[in-house]
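Here the complex is missing a single protein chain, while all its other protein chains stay put.
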Amino acid sequence: MHIRVPSFREIAKQFKVIFLDSYGVLKNHKGLIDGVSDTIQFLREEGIELRVLTNDASRSQQQQSEVFDRLGLKNLKVDEIITSGMLAKQFLSHKIKSGKIAYLGTENSAEYILQSGLEHIAVRDIDLENLDEISAFVFLDDEGFDWNTDIDTTVNFLRRKTVPVIVANSDKYYPVNKNDVSVATGGIAKLCESMLNKKFIHFGKPDTQMFNYAFEHINHDAFKYTKDDILMVGDTLSTDILGGNKFGLKTMLVLTGNTRSDNADLWINSSGIIPDYICNSILA
Amino acid sequence: MHIRVPSFREIAKQFKVIFLDSYGVLKNHKGLIDGVSDTIQFLREEGIELRVLTNDASRSQQQQSEVFDRLGLKNLKVDEIITSGMLAKQFLSHKIKSGKIAYLGTENSAEYILQSGLEHIAVRDIDLENLDEISAFVFLDDEGFDWNTDIDTTVNFLRRKTVPVIVANSDKYYPVNKNDVSVATGGIAKLCESMLNKKFIHFGKPDTQMFNYAFEHINHDAFKYTKDDILMVGDTLSTDILGGNKFGLKTMLVLTGNTRSDNADLWINSSGIIPDYICNSILA
Amino acid sequence: MHIRVPSFREIAKQFKVIFLDSYGVLKNHKGLIDGVSDTIQFLREEGIELRVLTNDASRSQQQQSEVFDRLGLKNLKVDEIITSGMLAKQFLSHKIKSGKIAYLGTENSAEYILQSGLEHIAVRDIDLENLDEISAFVFLDDEGFDWNTDIDTTVNFLRRKTVPVIVANSDKYYPVNKNDVSVATGGIAKLCESMLNKKFIHFGKPDTQMFNYAFEHINHDAFKYTKDDILMVGDTLSTDILGGNKFGLKTMLVLTGNTRSDNADLWINSSGIIPDYICNSILA
Partner (left out) sequence: MHIRVPSFREIAKQFKVIFLDSYGVLKNHKGLIDGVSDTIQFLREEGIELRVLTNDASRSQQQQSEVFDRLGLKNLKVDEIITSGMLAKQFLSHKIKSGKIAYLGTENSAEYILQSGLEHIAVRDIDLENLDEISAFVFLDDEGFDWNTDIDTTVNFLRRKTVPVIVANSDKYYPVNKNDVSVATGGIAKLCESMLNKKFIHFGKPDTQMFNYAFEHINHDAFKYTKDDILMVGDTLSTDILGGNKFGLKTMLVLTGNTRSDNADLWINSSGIIPDYICNSILA
């Protein structure tokens, strides 16, 4: 069905825009993947637009850019990075016009996402007997709070008051080294949904809203690109490829992250999620 | 949280565009809801744009328009109707470039959705020993086939060959009279997903892709409207309101369809899906 | 963890009772598995008790026995066969004391399961305007009714009246030949559960109630056997092995049915369902 191709660059030249996942495509647990800078340089020279689409909501666009810079990827622009946190922020500014926004996450993540003129309040500071002012709840990050106590407070707040609940990153876990993972924001949100028997509002791939945000971004000044002009490149079938396919983009699975060469076909057949291309990496 | 308002028209005047669900807002099992024509006329006079967003994929835009016309709603334009079938059609034309498309549904639904130059084949005509030519599968409609045999054929085809699978309408059921419902395409697709342990590609509300399609449609010629200009009006929390909220629109729940006045608050609290406004109907 | 063993008989001799699945262990789509009669004979000679535990609810114990007889397995006694239909029958006789029992299935399946003095009524004969007399609903079989109409009637009946709902066989599908399957009673029940957002009462493996029924059966006259005396043998991890493990029995996976030799380890690791032994078949 899908085509194994030897060279990312040969395929890339057939498109005007490349959407790239971050973790597993540009970097991994050891840092930047060797040679990625050259590939970015190649895209620049060919006049191909690029955007990085990441489900990481723990850092602002600026902070993400600084991390890439520190890792050695110098030629990525700040506004080429699109995070699921930006969708959460956009939602809050459109829909929540008053009150305080309660959050689970770090103070830093709260500051950048919630910079909409509204006050925010950490879960640890919620007084369950006095909830009048709180008008929304956001799952921002898996760090910055005490799981033993603050998950209970979250559940009890949401049992007592019905407000919009936003999950800024719907990933259930993220890799921490070659073998191991850590529970992510989306996993904690899922636990709370299961206890409350409610569905929250999730942002991030595979949801097509992320792809649409990127699509609008590249067409901001003028309507220059159609979906046929874009290739989505990622290492994860269930987020990058599923979402890219559904949005109507051509998709490429690379084998530098979650999906390994020896199980790519098995996973494609068992999931029914089919990339248009499979390539070892974006390096060649 | 949400505000009960006496008049749809008073709220509508605060917006430049109204998105309307069809069943439960414009019509019900008895036909057109009395007075709906006047409301459409009111929106015309106020210069407010409107689009009808429906998960019905069994008829083309033209056929949907003819049904409204026969029911007595004369002042709705063909291109103001947006169906989930149009998304399925768009997906197929972007992603499937060769082979035959197998489908479950009526011959009529196949003709309008699959008019992309590709051949289509009804499930009843599939030869399980000869699947080479089939390149995609679409769940189009709950009619036009024998459930006792063709659901089995669908499952066995999808066990034997991995192809993209599209669900043109993800609703699990639709109302047939005041009390009763009928299993819809999305319900049959869900049964097949559960047997195959796979996730298909679903189109229709609450997925935001439907809202995005409508958003692009009203901004086609020039970027005239932002999300803050739009009100989504629907009778169903889990599709119209959830999807509208997630896309970042203001939302209004009306009580002429699935949600009745006496359980609106209960359902809002138990689901956590909160409309910005609640109004009896779009009539006043 | 688990041990691959060359001989079923060597292991069997360490136990006083063997529980056997039917399809995939004793028979397959081509008929009786060659040599199975000899194995049954071996168990007789060794004085080892046996019971066949099957999720097939479409035939009575007597009818199951006649099928085995026709296939050539002559030395199995009627009361050594335990079906999930017997659990459904037991439930109905304990819990439903009056009214009519509505059912989806064949007339034959209705007669043997519902022989409790209560009247039964096929779904096709239900009058939705007159439901007073119906006191329970049973999903019996995937045959004997028109799927295009009777599934809708089932859903609408259960929307209108709250009664106990029993699923006599929770399997979602069953094999019809080497490659293909057919939707089973449990699949149709699951579709209805999903539409109604309710959980029915399911009988059959992996539920431990089936194992307990068999356990009580072998200890009926005197308390002769403990769980440590019993080996459960089956071809399906998710029913035979999961249920046997949970009930506290030693379990053996055989490779003559759903699980093939080349994917046994993969499926064990990915499901986390671990048999104590793996053996090619019960033949040697």
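We just call them A, B and C in the order they show up, numbering each chain from 1.
Keep in mind that, in the parts below, contacts are C-beta pairs under 8 Å (C-beta built on N, C-alpha and C of every residue); 3 or more make two chains touch, one makes a residue touch a chain.
Please read all numbers here as calculations on a predicted model, not as lab measurements.
The chain that is not displayed touches the following shown chains in the complete assembly: A, C. Which of C:L196, C:L255 or C:L283 touches the hidden chain is settled by the complete complex: it is C:L196.
The hidden chain makes contact, of the residues C:S7, C:Q41, C:T149 or C:N212, with C:N212. Checked against the hidden chain, the listed residues C:N245, C:N258 or C:S281 yield one contact partner: C:N245. Mapped onto subunit C, the footprint of the missing chain covers residues 1, 90-91, 94-95, 135, 158, 162-165, 196-201, 207-209, 212, 227-228, 242, 245-250, 268-274.
Think of the hidden chain as still there; on subunit A it touches residues 128, 146-148, 151-152, 155-156, 159-160, 172-173, 179-183, 187-188, 190-191, 194-195.
Quick note on the criterion: only the chains that are shown with their structure count from here on.
Between the Cα centres of subunit A and subunit B there is a gap of 27 Å.
With each centre defined as the average position of its C-alpha atoms, the distance from subunit A to subunit C rounds to 44 Å. Contact of a single residue of subunit A with at least two other chains is seen at no position.
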